[in-house]
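All protein chains but one are shown in place.
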Amino acid sequence: MALPESLTYNLSPPEISFLSENEYITILPRYSMKKIELIGEKIPTLRGMRRERVPLWVALILKSQDKCNIVPPSWLELDFLKMKYEEEMKLPHKFSALPWHWLEISKILLAKAPDDLADPSNKLKSIIQDLREIRLVKSRKGLKELNESNIQLDGLSFMEINELRPYILKVMDKLMNLHDSISRNNVEAETNENEYEDGEASEDE
Amino acid sequence: MDADYYDIDDILAEGEKVPCKFNLTVPGLGYLEGNPGKAIQKDSVVELPLWLASVLAICEISEESSQRFIDLLEPPFFNAKVLNALKTSAASVDLHAITSNFYKMTEKWASMFDDEELVEMIKQSFKDRAFEINNYANNTTRHINNDFMSSLDEYEKYLFKVSSDSHKKMKTWIQE
Amino acid sequence: MSTTNIDDIIEDFAEQNRHTVKRFKSSDKAISSNVNIYDELVKAMLNERMAPDLLPYQHKLINEVLTKLSNQQQYLSDSHEYGDTNASSGIVDGDFKLQLMIIETEIERLSYMLRLYLRSRLSKIDKYTIHYISETSKPEEGSQEDTSLVSKQEMEYMHQHFKILTQLYNNSFLKKMPHFLTYLDDTSGGQSMISKPPVNNHVFVKSVSKKPFVISLDEDEDLELTENGIYVVKYKFIKPYVELGDVVLI
């Protein structure tokens, strides 16, 4: 097959991390640099100490060459994350609001720009780990409620969703198959089927 | 029911045998019960693969009679003992020993008999078992309960595989 | 030797690039100038990866990305050449190199996403070949070059691949079998040979519409989708909203 099975209806964690690098982040350039015409975006002329918003992947290249400092996002901060953790404890059936790419971006910044973060890396890492775990336990409990129709998953981030995706989809699809095996439940499916066939529906023996 | 023609698991499920009772004597079909060249007698009970049984069971012998070539008898995988066990404690039933494509069989069986009660019950046991499967898939360090793992039907094995692969990939990513 | 200022060179290249962009955009009203084609490609790739069936080929977007990629690659190699001939004179400074590195990184990122986009399409075409051959041979299909379900290249690939697969089956066993058993698109006997995309299967969607909207599901059930809400629903109910851009598959 043109695409390996493991990438069909599925994303890998490195892939989601890659996508998170498209998010914008504020940098504080240390030097001036001419503007760059990219295909997606125009990177403006950078001037020393004047803040700019650029895609994270651009910021990481500049950072690796000591051309800028990264201004960490406001949520990547010990106090804020602790507050979120307490929220998670208080509300056992709800996920606290965290950015769509919080796991990926925090991991990237902790690895590539630890000196730009306001709090010590080890403390940040540990609260992020705690948050991840409490949310994982919560989501796992929620998985008891799966059905054959639809569910809502507000509050989970992309990476967290992706981890649960294969399980959720395979369970819901199977429940649907079982459900639809009863013809009464499958009336609509059969009507659709006939439309699909353009009236050439075949006769059973 | 529109199973994919090339779906290997569907082909295997269709190859599973179910007990059937012949409603007429058919010469030459003795090979179906291991007596090649002989006739199959009316009222004899024979195990036939589903791909054959499901069609013979809906073909009427004559236009006037509602009798079909064969009657499907209750297959062992849906007998009262199995269903009760699933109701009481779904996760402790050895589905694999019963039939390795249990859910496919359920779908096929239910679609032939429109057995809603059966489907509702098996949906619930699937949910219970799936939840347990995810717990195992999450926790690769914990001692794997081999009894449970070897009791999974083919779809459950696949569910375990995709879930544990996903968790493993996530762990690897976090640690890298 | 050269006295040309490096800034001028960069300006020059940038200018050239802008012209190509302009030329393209004037003939293409569907992609408005404030849409970032990089983001569009991310969205198209994710939608295509997660949709059980083939989405309409993004003719305009893909052509534009390909044109821009090729321009940018040209710019890059011209710049490297420029860098080589002027390396000794000390004109090519670190910043210039760094800028080229950023440009090259973007090229790599876009190529990667395009690769995934195209390959997920081929894998669906391969799985449901006969279905798509018949879908694309309907009269309303293909009349319009830039709205067809598959690209010209995909169309060619699909027919060629089907042909050699048929040959493989024939040579392996079909031609030795009774004639009535040699069809690959038989739908009689309650078992269709034509594999179809599993459009009933569930998908994850994220609503991106500012206004909440309601979709109808099975059995008279409705579901309201609000901005940034995450849902798991059957694909067939959400497909129209994917094409409208009210939701993205994730």
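Going by the order they are written in, the chains are A, B and C; count residues from 1 in each one.
By definition in this document, a residue touches a chain if its C-beta (ideal position, glycine included) is under 8 Å from a C-beta of that chain, and two chains touch if they have at least 3 such contacts.
Keep this in mind: contacts and distances are computed from a predicted model.
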Record-based protein name (UniProt) of the chain missing from this complex, from "DNA replication complex GINS protein PSF1", "Exosome complex component RRP40", "Ribosomal RNA-processing protein 43" or "Mediator of RNA polymerase II transcription subunit 18": "DNA replication complex GINS protein PSF1"
Check: shown chains touched by the absent chain are A, B, C
In the whole complex, of C:Ser137, C:Gln160 or C:Asn228, the residue touching the missing chain would be C:Gln160
Residue of A:Met1, A:Met89 or A:Val137 touching the missing chain in the full complex: A:Met1
Residue-wise, where is chain A in contact with the chain that is not depicted? 1-7, 14-15, 17-18, 21, 61, 64-65, 205
For chain C, the residues touching the chain missing from this view: 66, 69-70, 73, 80, 83, 87, 92, 97, 100-101, 104-105, 108-109, 111-112, 114-116, 118-119, 122, 126, 153, 156-157, 160-161, 164-165, 167-169, 171-173, 176-178, 181, 184, 189, 191
So which bits of chain B touch the chain we can't see? 5-9, 11-12, 14-15, 24-29, 31-32, 34, 48-49, 51-52, 55-56, 59, 61-62, 69, 165
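Heads up, the rule we're going with is that only the chains that are shown with their structure count from here on.
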Looking at which chains touch, is this a line, ring, star, complete or other? complete
Between chain B and chain C, what distance separates the C-alpha centroids? Give it in angstrom. 40
Whole-Å separation of chain centres (CA-atom averages), chain A against chain C: 21
Where chain A and chain B are represented by their mean Cα positions, the distance between them in whole Å: 37
Among all residues of chain B, which ones touch two or more of the remaining chains? 2, 55
Shared interface positions of chain A, touching two or more other chains: 165, 205
Contacts from chain B onto chain C in the complex sit at residues 2-6, 55
Complex interface listing, chain C residues touching chain A: 7, 10, 14, 17-18, 36-39, 42, 49-50, 52, 65, 68-69, 72, 94-95, 98-99, 101-103, 105-107, 109-110, 112, 116, 119-120, 122-123, 126-127, 187-190, 192, 196, 198, 200-204, 217-218, 221, 223, 228-234, 236, 250
Considering the complex alone, what residue numbers of chain A touch chain C? 1-3, 7-9, 11, 18-19, 22, 31, 33-41, 43, 57-58, 61-62, 65, 67, 149-154, 156, 158, 161, 165, 168-169, 172-173, 176, 180, 188-189, 192, 196-197, 200, 202-205
